[in-house]
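Reading through the structure tokens given below for one structure.
Heads up, one of the protein chains got dropped from this complex, but the rest are sitting where they should.
Just so it is clear, A and B label the chains in written order, and each chain counts residues from 1 on its own.
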Amino acid sequence: MTGLATRALVVITVVYPVLGCTDNPSRPKPVTRGAQSGGVGALLGKGRIRAARPASAMVLGLVTGKRDGQGRPVRVACQTCHQKIVSANADVYRKADASFHANIKLRHGRKTCRTCHRLPYFTDFNLADGTPVPHGDVKILCGQCHARRLLEYENGAHGGMTGYWDRRQGERQRNHCLDCHNPHSPGIPLVRPAPRARNRRLR
Amino acid sequence: MSSDTSSSAKTSTAPGTASEAGLSHWVAYVRFLWRSVLLATDGTLLFYAWMTVLTAVAFVGANAWAQQVAEGMALTNMSNQVSWGLYIANFTFVVGVAAGGVMMVIPAYLYRDERMHAVVIFGEMLAIAAIIMAMLFVTVDLGRPDRFWHLVPGVGQFNFPWSMLTWDIIVLNIYLLLNLHIVGYLLYMRFLGRAPAPRWYVPFVVISIAWAISIHTVTAFLYAGLGGRPFWNTALLAPRFLASAFISGPAFLIIALTVVGRFTTFKIDRRPLGTLVSILKVTTLLNLFMVVSEVFTEFYSGTHHTASARYLFLGLDGHTALVPWIWIAIGLNVVAAALFLYPGTLKNRRILVSACVMTFIGCWIEKGMGLVVPGFIPSALNEIVEYQPSVIEWRVTAGIWAFGLIVYSAAIKVAIPILTGEARATDGDNGR
Partner (left out) sequence: MDDETRKSLQDEAVDDPGSDNPGSDDPGSDNPTRRRMLKAAGATAWFGALGYSLWPMRKYIKNLDQDELLRDHYKELSVADKKRIFAAIEKKTEREYGAKVRVSDPPPMPGVKYGYALNLTTCIGCRKCVEACRVENNHDRTDMQSYIRVFEIENMGLDISKGRLDYDHPVPVKGRRYFPVQCQHCDNPPCVSVCPTKATWKEPDGIVAIDYSWCIGCRYCAAACPYQARFFNWRKPRIPANEVNPDQGYLSNRVRPVGVMEKCHFCLHRVRRGKFPACLEACPAGARVFGNLRDPKSEIRWVLENRRVFILKEEQATKPSFFYFLAE
């Protein structure tokens, strides 16, 4: 549970500001309840995951680890630095990483920031061939390598969802890639399993 | 009982004591039943003591069952994995006893062995008592005994012919009626001092022989038809059930007849006993042979499906709860089989009875705990949950056995004076 919560926190506070996400355009767009205001509404409650549209990177930002007087985490908008730092050479990145990007551990194959992040602001993306990817279409970005997953996702065979199987009767909320996977470290984090069904005679 | 009265009523056209006295069989049969009740409740101090002890045990069982009903089956040690336990184990076994009880009939009627006739009635009465026990064992195993009426054809929903349990209900009830009719008719005729008319009992006797085989076959099919339980899913199950039925029935009869001979004036010939022992000679060996066949098939192939057999005989992953049970059973059966083969056994009543007791207990374990429980271990999804009966289960089981013995003792108590001619229809019974 703590693992999941941490992951959700990372996704909500770190990933969303940096990356964008929308729903699969080929299917009717789900309406997210209670999450209209932004990523803050993406709650992980009662075992359910509701898809949320990411907040603008302007509103949220990198968690600094500090808290303000009311106990809320202090965030720094990405633009604060990335408007100025146009090119991210290794040295600058490393220095910045030590102070600001402590939460971002890049464990995603042999990738660098620039594999996905687009200059100048790092809030938009580019495909491997340099084609810009709009903020919301990040799953195309993932799909460059994970084409089969994307295919499964688009056909409803991958990714959690809630709501109605019968779309004539109601809406359906679908998770996005980043609801479950941290793009910087997409390996599934360990979670403590819920208690199992006990046998009446086996305690 | 309706079949008895109706069939006997039809005989009233024939000249007989009752009709001569202008008394219909309806009245005479009721008087016969009342007389039977009096006979069954009257006896020596020893008889009263015996019945009191049995009644006390039966009430302890009834009390345990009442608790189980009130609190739920949680008082038993059964689980979602081992969903049948001691009750169904006993059910399976006593159905065998019921079938075996009628084994006396085959030499008596098919081979016209006149001397067997006197003891046939004891076998039929054993069948009655055992069927009643079987029904009680099923009842106490039900989670909702208050919904028993759902099983009544016409009133409830009877899933016939798909469910083997409905077949079992049908064959057991008909078997009970058959035996009630045969015993009731033969005793009634003896009571009236008339020779029984063959057409009113011989056809039923022949049917009951086939039926005895059918009840245990159907009971075996209850298990053998379940593809998800490889331990039971074997064609050898019905023959094995029959073999052990034809051990437990005759073995119990030998014990019962010995006790009867000891405590009453009714003495049995050695000849029928010899026939019973000859049956036992064959069936104990046949039963062991089939156990060996099963064991070989299971252990030599060694597939996944043999996990239950491994659990039963050797234990599985350190779980060995049933291992002592089955080896005790096999030990008892082997010793008993050897004793039956030894010619001196028939001459020495003590050895004969101990051999019978041994093989009876051996079959009880083998066809009960050794057959029903390992079918569930490991479960269909390979979980190992062990099972040992709880105190409540033991009490209920003891209670039902006590009740079965009460029924059998009372039946013998009624039958003996009628068979020896001590109890006869008097003038009062024949109408005034």
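Brief remarks on what is shown
In this text, a residue touches a chain if its C-beta (ideal position, glycine included) is under 8 Å from a C-beta of that chain, and two chains touch if they have at least 3 such contacts.
These numbers come from a predicted model, not from an experiment.
Residue B:R229 is the one among B:H117, B:R194, B:R229 or B:H319 that touches the chain not shown. What subunit B contributes to its contact with the hidden chain is residues 35, 38-39, 41-47, 55, 59-60, 62-63, 66-67, 69-74, 76, 78-81, 83-84, 138, 141-148, 150-151, 156-159, 162-166, 169, 222-223, 225-229, 261-265, 267, 269-271, 304, 375-376, 379-383, 413, 416-417, 420, 422-423. By the touch rule set out above, subunit A reaches the unshown chain at residues 3-4, 44, 46-49, 148-149, 152, 155-166, 168-170, 172, 175, 180, 188, 190-198, 200.
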